[in-house]
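Complex shown without one protein chain; remaining protein chains in place.
Read from first to last, the chains carry the letters A and B; within each, the first residue is number 1.
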Amino acid sequence: MHHVVVERWSRRESPIHRRDARAKLVAALAMIVAIATTPATHGISAAAYSVVLLVAVFVARLPLGALVWRAALVLPFTAVFALASWLSGDPLRASALVWRSYLSAFTALLLISTTPLIELLRALEWMRVPGFVILIAQFLYRYLFVISEQAQHMRVAARCRAGEGHRLTFGGAAAALSVLFLRSYARADGIQRAMLARGFSGHFPTTIPTRFTYNDACFGALAAAICMGIRFAQ
Amino acid sequence: MHIPDGFLTPPVWVTLDAAAVPAISYLARRARTEIEDSRIPLLGVMGAFVFAAQMINFPVGLGTSGHLVGGALLACLLGPAPAAMVMTAILAIQALVFQDGGILALGANVLNMAVFGVFVGYLPYRYFAARHRRAAIFAGAFLSVSVSASMALSELLLSGVRMGTGIILVSLALFAASAIIEGLITVAAIEAIERLHPSWVRSNESTGTPAFAAVGVAAILLASFGVVFASASPDGIWKLAEQTGIASRAASLVETPFSGYSLQGISNSWMAKAGAGVAGVLLIFGVTLALGRLSRRRHVVGAERKGA
Partner (left out) sequence: MTPLIEVDDLRFRYDDGTQALNGVTFRLYPGECVSLLGANGSGKTTFALHLNGLLSGTGRVTVCGLEISKDTLPQIRRKIGVVFQDSDEQLFMPTVLEDVVFGPLNMGLTAPEATSRAEEALERVGAAHLRAKAPYHLSAGEKRRVAIAGVLAMEPEILILDEPTTYLDPPAERELARLLHELPQAKLLITHDIAFAAALATRAVFFESGRIVCEGPVDEVVARYDWNVRL
């Protein structure tokens, strides 16, 4: 599964992995904003952004091929609209759609591949995203593994019962969905029980703050400067 | 339909991000009054459930199958404000971890699916479930998917993504088909859940105000007229705005530093656009900051009350 692989990458060791999530978030945002605002005619800028991203992949010691392929998941969606633009006589916009969406997705992928999601959520909280949403996302991600595994087991079990070549009926799928819901609900009850048993007092305790170092500040500033530099260079 | 980055033009994504921020802050506060902190894990688990539920394929004939989107289902199970929070968290995880939907386009996706999709999905359930339960659930799920999708389509059109009338009609037909599938799945799922445990589906009388009904109706109108207007303007929102004279009026209200997305006094157009983009980000940041502070202060008060 995608998130298992990405999660493993995000816990590797490299000069980029070591940087504070806030610095990386700022850097990624600078890159994505630069990409989004680069005029469609500046194909050369696209090449420059690609070089920066490649260098980052190299420094982060991540598998380039796998990243290139995974970011390409955005392309089928893009292709439809790029084709439509092309056919209506706007090849420039078509190519800009492709490189903008691909490079943005690659940047986001690079961010999550070098930063564990939970640190990224903390960084978003620092950017004043409501804590309520952050907590929900945190629990969602924690139980995403558990519940999708359960769904997969159910799928295997359903296939065993139905036999090869038989598809699940609509009613059968609805029943499976309701059982999955029931189990998820029971699990939520179990979690709540475990929380109360350990003295949950009505609000989540604040987490231990991480240190934002001089190196982190330099990294964020440098990355933002490079992105803006490319954006404004002729 | 998750919009990736690179599709929306800066004026569109900046506006939608700026609109999503207060909407989410407000809904977060509202959801917090309905849901105790000790129930937050339930919301997270429900988000994971919707993710996992998308792995279950529903055969819909002709050898094809569909899967749940979940906005209306969550709204019926949790109530609209908590459901909107769960959908927001889902979209955030999809954008950050799966690159499904863009980062700058997150505001657009959140408004389309988590805010309007959920509220529209709850609307028929809130008002008609007492007498026409099945029809109400179906209508909610149908509207949820079709409104979200049409809004996404209008946003793309406003950004100047070119689509011929034929393509737009085909897309609308596809939206309608997937909306019907969503309706069927949601009805089947809710009825199956009720058979297992009747009390888990929320009673439709418990929440809802005229204000939220207004949000829903506005979303439906916006979505249906949005496509028509947006497709009438192939060069995007600014051409349309110029034609209708909205631009000049809007400029005097909000767009003064931005007018036409270029800072005045800077002749270089791309520099101006980039500057405006950065200013937009700063604006969003400022608004988020202010709202975050505000809601945080309330959270502290709320936490003390709950902690007592």
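Operating definition for what follows: contacts are C-beta pairs under 8 Å (C-beta built on N, C-alpha and C of every residue); 3 or more make two chains touch, one makes a residue touch a chain.
Just so you know, these numbers come straight off a predicted model, no measurement behind them.
Remark: the absent chain touches shown chains A in the intact complex. Across A:77, A:141, A:185 or A:219, the single residue that touches the chain missing here is A:141.
Considering the whole complex, the residue from A:47, A:64 or A:196 that touches the absent chain is A:196.
Counting the whole complex, the residues of subunit A in touch with the unshown chain are 7, 11, 116, 118, 138-139, 141-143, 145-146, 187, 190-191, 193-201, 205-208.
Just so it is clear, only the chains that are shown with their structure count from here on.
In whole angstrom, the spacing between the mean C-alpha positions of subunit A and subunit B is 19. Every residue of subunit B that touches subunit A in the complex is listed here, in rising order: 2, 4-8, 10, 13, 24-25, 28, 31-32, 36-49, 51-53, 55-60, 68, 85-86, 88-90, 92-93, 95-100, 102-104, 156, 160-164, 167, 184-185, 188-189, 191-193, 195-197, 200, 270-271, 273-274, 277-278, 281, 285, 288-289, 291-293, 295-296, 299, 303, 306-308. Those residues of subunit A that touch subunit B in the complex are listed here as 2-3, 6, 28-29, 32-39, 42, 70-71, 73-74, 77-78, 81, 84-85, 87-88, 90, 93, 96-97, 99-105, 108-109, 111-112, 117, 120, 124, 127-133, 135-144, 146-148, 150-152, 154-155, 167-171, 173-182, 184-185, 187-189, 191-192, 195-196, 200-204, 228, 231-232.
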